[in-house]
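Shown here: the complex without one of its protein chains, the others still in place.
We just call them A and B in the order they show up, numbering each chain from 1.
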Amino acid sequence: MKQLILGGARSGKSAIAERLADESGCEVLYIATATVGDGEMEERIRLHRERRPDHWLLAEEPLQLAAILTEQAAEGRCILVDCLTLWLTNIMFMDDGAHFQSEMDKLLEILPDLPGEIIMVGNEVGMGIVPMGEMSRRFQDESGRLHQNIAAICDRVVLTVAGLPHTLKGEAL
Amino acid sequence: MKQLILGGARSGKSAIAERLADESGCEVLYIATATVGDGEMEERIRLHRERRPDHWLLAEEPLQLAAILTEQAAEGRCILVDCLTLWLTNIMFMDDGAHFQSEMDKLLEILPDLPGEIIMVGNEVGMGIVPMGEMSRRFQDESGRLHQNIAAICDRVVLTVAGLPHTLKGEAL
Partner (left out) sequence: MKQLILGGARSGKSAIAERLADESGCEVLYIATATVGDGEMEERIRLHRERRPDHWLLAEEPLQLAAILTEQAAEGRCILVDCLTLWLTNIMFMDDGAHFQSEMDKLLEILPDLPGEIIMVGNEVGMGIVPMGEMSRRFQDESGRLHQNIAAICDRVVLTVAGLPHTLKGEAL
């Protein structure tokens, strides 16, 4: 089963995804896409770490999400990707976006056939004023497209608001 | 029947509106409110055009939405307005907003009595940080008011997230 947990900033989307992973009954591999770039992000990563059970496996992969999913996905294993939005940022901006299209294509290609449980977290960023900067606008566009494409593949899609899950597709949480 | 399809940037709202128009069984008139101002918008318009069936009628009307709707609405015809948000931008900023109040009033006055099918697309822009600029803030306010007023008139209102329709009013999609 594949699940996409969307939500705004501090909406509680990661906590819901973590609960789903915990309840999956599977061995859990947590894939962090964050890169430790500055103090603010370090603090967020630290808080996320504290909340996760000690027995979860952990991998950090900012860029090659398709490759690590292909390598690690297995029956009886639950992979939690937190989050797609930072991965999108990484493939758009690392090496001037040289890996953007190929990484995006690879993810959408391999995702439908992955075995086991896959839970992905994404940041809803499209419901505010359209930003003035061209790069912000492009990021908003690519984020929306990514979520549409992933949602079409997923069995369940949830929008999180104020810590509460609202199921958009699949069996209600 | 009147329908309002809301959604954030790249949420898939236009695709849902186009599907509804296609399934209406009516002759479809597509009213584009975009004005070809710069390369970025040209590219978006081109993509929208490619997706639309060839047999749809097309009209471009950036400003006088009430007038063209009054003229063109008819039983057995489905009019798709894509989108209210660009029209709002146009009436707020063209000629320093001289047409704003009168165009807004006219649309809300004629809309309830239009014959045939009317499908309108709008961009949800009110769920981000309140913008710093006074004009952006005013735009966010007017957009919210417009959507409230249109939604009160419509038989069905849908919020699109990640390509998935969530029905807020009327029969669920």
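To be clear about the criterion, a residue touches a chain if its C-beta (ideal position, glycine included) is under 8 Å from a C-beta of that chain, and two chains touch if they have at least 3 such contacts.
The model shown is predicted, which means the values in this text are computed figures rather than measured ones.
In the full complex, subunit A makes contact with the omitted chain through residues 7-12, 40, 123-129, 131, 136, 139-140, 161-164, 166. In the full complex, subunit B touches the omitted chain through residues 4, 6, 8, 124-130, 134, 137, 140-145, 147-148, 150-152, 157, 159, 166, 168-169.
The criterion applied here is as follows: only the chains that are shown with their structure count from here on.
We define each chain's centre as the mean of its Cα atoms; on that basis subunit A and subunit B are separated by 31 Å.
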